[in-house]
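Note that this complex is displayed minus one protein chain, with the remaining chains in position.
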Amino acid sequence: MRAAARAAGFTALILIFVFPMFFMVSASFMSRYEVNMTPPALLPSEFHPENYATAWSRMNFVHYLRNSLLSTFITIAGQLVVCVPCAYAFAKKQFRFKKTLYCLVLFDLIVPAQTIFLQIYILESRIGWINTMRGLTAPFFYSAFTIFSLVQYFRTIPDEILDAARLDGCSEIRVITHIMAPMARPIIITAMIFTFVYKWNDYFWTSILTTDEAVRTLPMAVQNLMPVGHSAREWHIIMAGNVMALVPMLAVYVLANRAIKSGLIFSGRKDLEAPRS
Amino acid sequence: MKKSFMLLAAVIVLALAFVAWRQFPNDGVPETVGSSPDETPQNGGVVEVLFWNVFADESSTGVFLAKAAEDFMKENPGIKITVSGQGGYDAIAERLEAASAGGNLPTMAIIEETFLGRFHPIAADLSEYLPSDVIANYQPGLLASGYVGDKLYAVPFNRSMPVLFYNKTMFEASGLQTPPATWDEFREAAKAISDAERGIRGAGLCWDTDAWIFESILYSWGGDILDGTNKRVVFNDGGKASDIVKFFQEMKEEGTLFSPYDHQEDPWITVATEVLQGRACMMLGSNGMYSLYSQWMADAGFELGIAMHPSSGGTPSIATGGGNIAVFRNASREQKAAAGKLLEFLARDEYAGEYAVLTGYLPITKTAMNSEKLSAMLSEKPEYRTVIEQMEYAHRRPFTKNWKNMYGIIVEELEACLSDKRADAAEAMESASSACQKVMDENPD
Partner (left out) sequence: MKPGASARSPYILILPAIALCLIFSIGPTVMSVRDSFRSVDYVAGTDKFVGLANYRSIFTDGVFLKVFGNSVVFMFCSVALSVPLGVAAALFLNRNRFIHNLTQSVIFTPHIVSFIAVATLWMFMMDPGYGILNYALGLFGLPPLRWLLDPGTSLLSLVIVAVWKTTGFNTLIVIAALQKIPAELYESARLDRATRAGMFFHITLPTISPVLVFLVTTSAISAFGTFDIVKFMTEGGPRNSSNLMVYWIYRTGFLHFQIGRAMAGAVVLILFLSVVSAVNFALMDRRAHYQ
């Protein structure tokens, strides 16, 4: 009885979460007629891998892939430079106005940037950052979420280790790069993977901060597969485009699966956490 | 903790003070000195013109403009034209809004004719850049919407009117001969054609995403959107709009009208597919689609018929539509002059005629009618003349910066009325009309 319930649980979870993804892949190999069939076909009756070729050329895939990779990695590098030292200072240093400044930095956690996008757009167009890679990445070097999670974790690292390093004559930068970063590796990796997911999949900001195709990223390319004006939706091509945009992300996820989990498990609130030695 | 919040407040107040004296980019810029030097990199004396096209680069208009630009650049080696497809009238409007905030406008763009009510403050007076004989040669009915007061801010390009398309093969098979001229005849014809057993309906109706078809039906019914003062919303005065909606709701219930609003796809493509594949017979559509539709219909083994927009009797009154080209005043003088030259070039008989033949859009100039290609087409397809004759009955369009906002409200209600969950026509149109009036009152032009 219990085993049956358990099996039912697994089946339900997998069905709900996997089936749509499976269907996306399956539909991407169907013919134009099969995707619009009633009752719907679950599997393609014959394989149409040429849908991928069509999507590839129609999306101009390489161009957008390049932009996606560039903007994602620039953002990650930027966050490492901006957020890690900042989190270190808030976690491990004492200075005046610390609490105020920390409140300020965490402001974004309360107000999602989507509510103020219009002003960010206006600001960027004033300084000529629309349609540039810097316009698409620089605002995201700062992330309240990243800083918050890093600070939580950094606080658990014993001060003595850092003090010892300082006594050995290490500069603050060296303390960060040589002591803090290696010790906080799981959380830094996790935070950067979340940044990767966020930036790779971001549609909102790309659509707001760009008006031409020069620096637009993969989600916009998928959007370009949706018809503008008065022509029919070609779901088989759209699904092929979705799969193609997902593959790099999936690769990162499979590679980093373990790191994500361990990072999540070791992060979290300090008061829940026995300091690890 | 309290101290921190005080400090936070202080920072915000300071920031407020800092931005309070922010300057506006185009505040009080006089028209003729509106050149922004950083906008025009003069590469070895070449004037660069960026032209936003409403259609995609690979569409027939996109291909036509690319070819025309190439020919133009051969004649004018000092000018470089870049035509860039923007994906629709709304997309261009949004990007012009956005670009005005940041000051990175293109040199010229195709805009939907009514949007000039919104964008004339950033447009250049074209009479400075176009010779008067060129201006005089445009079709006056089409040029009218380019004027604000006595200033010419836009000239016609891809202009159209709604016409009645019908599947001639089906129509004649039902024993009908002449296409309906009035709405009552339209309804009768639809009844005659419909065949519930074979799933055939006499007509299909799409209000259009900007309520254009609704607008035209309203004019043909003797109504209007705004009154003469351009301040009062009158489309439902005397329940006119709700009568129109009820008329089509009844047709839908009789099973003689196909509604696209029960489907998830684009409404235009849904209706057009029904008609082109022989499941519906008549539809109102832009004459700009003529070539494309006749091709599609021929592929499906039918013949496409085209006839004048029906009316409620008396003198017909029909909306115009489509795109005009505006040049923006923030461009440098050289850019504006180059843009003017391009407009002049596109108004030449051979190009204006070719474009009309290629797409089915209206010929924009008087003399284009004499062009070889257009006269050849008219002798081959004499019924296309009805479209040109229709121009005489063009009705003034709503000219307000609020139109885009208003048609969004109207379409929302119209769609609800023709969808499965049929909304009450009188209630829907009343609420649309009062919401539109509120918009007009709060944002006077």
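A few remarks follow.
The chains carry the letters A and B, assigned in the order they are written, with residues numbered from 1 in each.
The rule is simple: contacts are C-beta pairs under 8 Å (C-beta built on N, C-alpha and C of every residue); 3 or more make two chains touch, one makes a residue touch a chain.
Keep in mind that what you see is a predicted model, and the values were worked out from it rather than measured.
In the complete complex, the hidden chain is touched by one of A:I74, A:L136 or A:A245, namely A:A245.
When the missing chain is restored to the complex, the residue among A:L70, A:L104, A:M133 or A:I161 that touches it is A:L104.
Listed here are the subunit A residues that touch the chain not shown: 9-10, 13-14, 16-18, 20-21, 23-24, 27, 35-40, 81-83, 85-86, 88-90, 93-95, 98, 101, 104-105, 107-120, 122-123, 138-139, 141-142, 144, 147, 166, 169, 171-172, 197, 200-204, 218-219, 222-223, 226, 235, 238-239, 242, 245-246, 249-250, 253, 257, 260-261, 264-265, 267-269, 271-273. Although one chain is not displayed, its contacts with subunit B can still be listed: residues 11-12, 15-16, 19-20, 24-29, 90, 93-94, 96-98, 100-101, 118-119, 121-122, 261-264, 401, 404-405, 408, 412-413, 415-416, 419-421, 423, 435, 438, 442-443.
Keep in mind that, in the parts below, only the chains that are shown with their structure count from here on.
With centres defined as mean CA coordinates, subunit B is found 40 Å away from subunit A. Here subunit B touches subunit A in the complex through residues 1, 3-5, 7-8, 11, 25, 55-56, 84, 87-88, 91, 95, 98-99, 101-104, 265-266, 268-269, 272-273, going by the rule given at the top.
Note for the complex: subunit A touches subunit B at residues 97, 99-100, 103-104, 121-122, 124-126, 128, 130, 211-212, 227-233.
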